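First comes the structure, then the notes that go with it.
Of the protein chains in this complex, one is absent; all others appear in place.
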Amino acid sequence: MEPDAVAVQSPLRVIPVERQPLGDRPVKIDVAALSFYYGNQCALDHISIQIRSNLVTAFIGPSGCGKSTFLRTLNRMNDIIPGTRVEGRVRIGDRDIYGQDVDVVALRRQVGMVFQKSNPFPKSIFDNVAYGVRINGLARTQSQLRAAVEKSLRAAALWEEVKDRLHDSALALSGGQQQRLCIARALAVEPDVLLMDEPASALDPIATQRIEELIYRLKADYTIVLVTHNMQQAARVSDVTAFFWLGRLIETDRTEKMFTSPREKLTEDYVTGRFG
Amino acid sequence: MNRTARRKLLSAVFVGACTACVLVALIPLALILFFVVSQGISALNIEFFTHMPTPVGEPGGGMANAIVGTLILIGLGAVIAVPVGILSGVYMAEYSGSRLAGAIRFAADTLNGVPSIVIGIFVYGIAVLPFQQFSTLAGCVALGTMMIPIIARTTEELLLLVPATMREGALALGATRARAVFTVIMPAALPGIVTGVVLALARIAGETAPLLFTAFNNRFFSTRLDQPIASLTVQVYTYAISPYEDWHRQAWAGALVLVTIVLLCSVLSRFATRRLERMHAR
Partner (left out) sequence: MRSRDWGLRIGTGLFGLVLIAIVAAIGLELSRQSTLSIQKFGIDFWRTQTWDPVAGEFGAFPFIWGTLYSSILALALAAPIAVGIAIFISEFCPTWLKQPLIFLTELLAAIPSIVYGLWGIFVLVPAVRALEVSMPATLRQLPFFSGPPLGVGMLSAVLILAIMIIPFTSSVSREVLKAVPVAQREAAYALGATRLEAIRAALFYARTGIVGAIMLGFGRALGETMAVTMVIGNNPQVSWSLFAPQYTMAAVIANEFTEAADDLYLHALIEIGLVLFAITLIVNSLSRLLIWSMASTQRQSSAAVAIAGEAAA
């Protein structure tokens, strides 16, 4: 993989972004004409997008444009909100996740989620990471469980900091550590896809940078979809960027292209800061 | 005096009046506690806790059977009330907007406001009349019925306080709703729920009216569910309205025990609530 362009510079580190033609990557999530309604109000209007494996796809757009709502349709988290309606198709693997007889619980194992504000359970660090493993029956013995917890914490770059205090309360960790704990917790159930809803918005720059490095490393093993209101973050971290506006998907393309020469004028106005 | 000065004076008078209200309310509290402690402490001895009541007119004796009776009544009452109360509370919290939740809420608040004597009549009708006999079980049903709405409302309130992101976090990991509720949300609210149950127990331990014609009273020591049973409150009542000095003293002692239980539970609950608040504030 020649880093034929070191795409974007962050003030703290330079993160190389691969320039492999996107068409080579298999499609992980195939969304066709997805519309989403809160009662009668249309929040998402005929969204079609293909999210490819082992890449970071970023959703950007002004607040209220529907990017978080769309993210939540990918693991059917919106189901818990009463009075909502979905039309269209979201295909993961070979099945439409909104089809009949779809096991939502299994879906949520396959498509994990990290939330904007870290939400560790009021349990110990160990029990937080082990929670998903336990309820999904992924470990049959205590040692398997411990191994799974360690693996997840390492993957989330948190192991070294907590390995000696696994049974302390998770609430005692700092904000950035709690968010990495939530990432570890999500990774522990061995998903294919990781949905991240503004994962670093509540964190300071140093913690944010660590999350971004983590995302970069994780994409080797997972497909990552990231919602962010921070365009610079999208530019730093993602391979593909999708721009949402007022419930519609305006444009999707490789990140550098989106930020340097987008097709749509609306996109250009947004990324150059003419509105936001 | 000019208008501003008059307004300010009125304001000051008002503040004074409110302060006076506080003092007026505290005076009876102080008086009650004073008398209960001073009168009760003299009759409070080991004998009180370990002896049975002596025949009418004879001095000495204690309230051992009554104390045990109260413990049994509130214990078994809790066995009835806690599952119904907590699970109703879960429904009200989880399906908060639904019509059934509204109906349950209304029923809980109504049941809370029903005079305890009326509950006594109700349980008399369903648990005493059919068997033609007063019983411990009837008393437990009466007390349990009174506990249910308290526990239900407390559980609902506390479950609603748990942040929604906690449920979402659990669901996103592949938990079913039931799992999310019972393995994440309830444990988070558990300290408060336990406190609520303890407070409910303390409150019904002091109830007399519903026991008057359900558990009735029993001069002897009994733990049988199908027989009447003595209780601290009914015993205090019986002694208080009797003409015997010695029984009056014992009534004060019984009152002291009741007030101490109440005080302990109130203090414990305050302590627990503060710890809970500190935990959630993080």
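Think of it as A and B in the order they're written, each chain with its own count starting at 1.
Note that in this section contacts are C-beta pairs under 8 Å (C-beta built on N, C-alpha and C of every residue); 3 or more make two chains touch, one makes a residue touch a chain.
Because the structure is a prediction, the values reported are computed rather than measured.
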| item | value |
| --- | --- |
| Residue among B:Val118, B:Ala164 or B:Val194 that touches the chain left out of view | B:Val118 |
| Interface with the unshown chain - residue positions in chain B | 7-8, 10-11, 14-15, 17-22, 24-26, 28-29, 31-32, 35-36, 39, 83-84, 87-88, 90-92, 94-95, 100-101, 103-122, 124-126, 129, 145, 148-150, 152-154, 156-157, 160, 176-178, 181, 196, 199, 202-203, 205-209, 212-213, 216, 233, 236-237, 240-241, 248, 251-252, 255, 258-259, 262-263, 265-266, 270 |
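Following the convention adopted for this analysis, only the chains that are shown with their structure count from here on.
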| item | value |
| --- | --- |
| Chain A and chain B, separation of their C-alpha mean positions in angstrom | 49 |
| Residue ranges of chain A in contact with chain B within the complex | 75, 77, 80, 82, 105-106, 108-109, 112-113, 115, 117, 119-123, 131-132, 135-136, 171-172, 182, 185-186, 189 |
| List of chain B residues in touch with chain A within their complex | 97, 163, 165-177, 179, 183-184, 187-188, 279-280, 282 |
